[in-house]
Each structure stands twice: as structure tokens, then as C-alpha cells.
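This report concerns only the one structure given below.
Excluded from the complex is one protein chain; the other protein chains are retained at their positions.
The block that comes next holds subunit A.
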Amino acid sequence: MSEPLLQVRDLDVRYGDAQALWDVAIEVHEGETVCVVGPNGAGKSTLVNAIAGIHPAHRGRIGVGGADITRLRGHRICEHGVAVVPEGRRIFPKMTVLDNLVLGAYRKSARRQHRATLADVYEIFPRLSERAGQLAGSLSGGEQQMVAIGRALMAQPRLLLLDEPSLGLAPVRVDEVYDAIERINERGVSVVVVEQDVQRALAVAGRAYLLGEGRVVLSGPAATLRDSEEVRRSVLGL
């Protein structure tokens, strides 16, 4: 098999003295959708934020497309084609929808084509074009989620990290978001999705990782994880 697009090895992440991840290793190949599940506090968001450069790694190696990004300052990481939809959306509430999206294309190589990318994003989320001039903070939760995903797409990522994209959304909205994720993946973007809604995530993903207390507990094809005793116990509560 070819070299993975994302390769995380021996990753430790700390918040001051408190360690949140131990020896975490995950891989994502070109074109794959991988999901990360686990109970609250397992370290899923910590993993996403470490890859995206929102929080630094303490030890280990994070490689993207063969390049080592572990020690890069946060703003350099997106140049390697990583974009994130962080937990809680974290859109810029006092900027318009349009400005949020355009900011997504801040990195040099995305900036030149930002108008074309914007048209693509509007095609995926037509509602955003209707709301373009509105302050992002005044949108509904579902619309804000679209802004967060649209902003990430504006960066023209090779690897899209989504942290709980369905959080707080009505079931119809969740369907819309997952349809969009599938379409994005079909365009050749590799996807890592962290999800509370385990059934949903395991349905779209090819492979999955189960995190528990800061370590990878289990990994394998999504279908296998869905039936595993550990997943049923630790996240589904069955």
C-alpha cells in the first residue's frame, strides 16, 4: 500500500501537567474516510487539534503527505493541506458568512482560486449563499455548522478533520451534513470524522479507531468495530 496521507505515531499531548494522549498512532490513506470514536474525555478532540495545529504535540510524530509537521507552528500546517472543523464550530461570530468563508482560503495556495472555491462551497451549501452578508453568529446551529465546514473547504484541503459535525443538530440537518461529507470525500478529499453519533460515523467510514482514556483501544474496518464488544460497551453503552 502507498504511504499514508496522514501518519500519526507515538503521539503524546499534554495540557500543562495533565496528559491527554499516550502513544497514539493513526493512519489515513488518500481518499479514505476514517472515524474516531470514544467516550467523553477519551481525547478525540485533543487528537484533532494536535493534527490541525490548534494545540501542540508533546512527543511523537505527525506526518502529512510525507512531511513532518509535528514541530511546525500552527499557521504553517494548513499549507500541507490540512483543514479542520473544530469542536463547537468556532466560526468567527462577528464576521459575515462570506468573510468567514473567504478567511478559510487564507493560505497562499488557496487564496488565488478563492472565488472558484466559493462557488463550489455555495453549490454544496446553497443556504450559505443566501446568508452571505449576515453575521455568522446570528445563524442557526445547523447553518453555523455549514459555515464551519464551508470555511474548511475553502482551504482546499487534502485532509479534512471534522470534530463532531452533528453536535446539536436536528436529524434532518445531520443527514444534510453527512451527505455533504460523502460528496466531499467523493471529490478526493480524505476525511477524519470524530463523532458521538457512533452508528452514523461508522456507516460513512471505511475504517475506525476507538479511543479510550487517551489511547487507541481498537482499530480496524468500521463494520468490525460496529460489532465489537468494546465499542458497544464504551460508547454505545449497551
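Quick notes
Keep this in mind: a contact is a pair of C-beta atoms (placed from the backbone, for glycine too) under 8 Å apart; a residue touches a chain by one contact, two chains touch by 3 or more; residues count from 1.
In the analysis below, contacts and distances are computed from a predicted model.
Within the choices "Branched-chain amino acid ABC transporter permease", "Cysteine desulfurase", "DEAD/DEAH box helicase domain protein" or "Sarcosine oxidase subunit beta", the name that UniProt assigns to the complex's undisplayed chain is "Branched-chain amino acid ABC transporter permease". Across the entire complex, the residue among A:Pro4, A:Gly38, A:Gly63 or A:Pro86 in touch with the chain not shown is A:Pro86. Check A:Val8, A:Val102, A:Leu159 or A:Leu211 against the missing chain and you find that the one touching it is A:Val102. When you scan A:Gly74, A:Gly141, A:Gly168 or A:Gly220 for touch with the missing chain, the hit is A:Gly74. Considering the whole complex, the residue from A:Pro4, A:Gly38 or A:Gly53 that touches the absent chain is A:Gly53. On the side of subunit A, the interface with the absent chain consists of residues 52-55, 73-79, 83-84, 86, 90, 92-95, 99, 102-104, 106-108, 111, 135, 151, 155, using the contact rule stated above.
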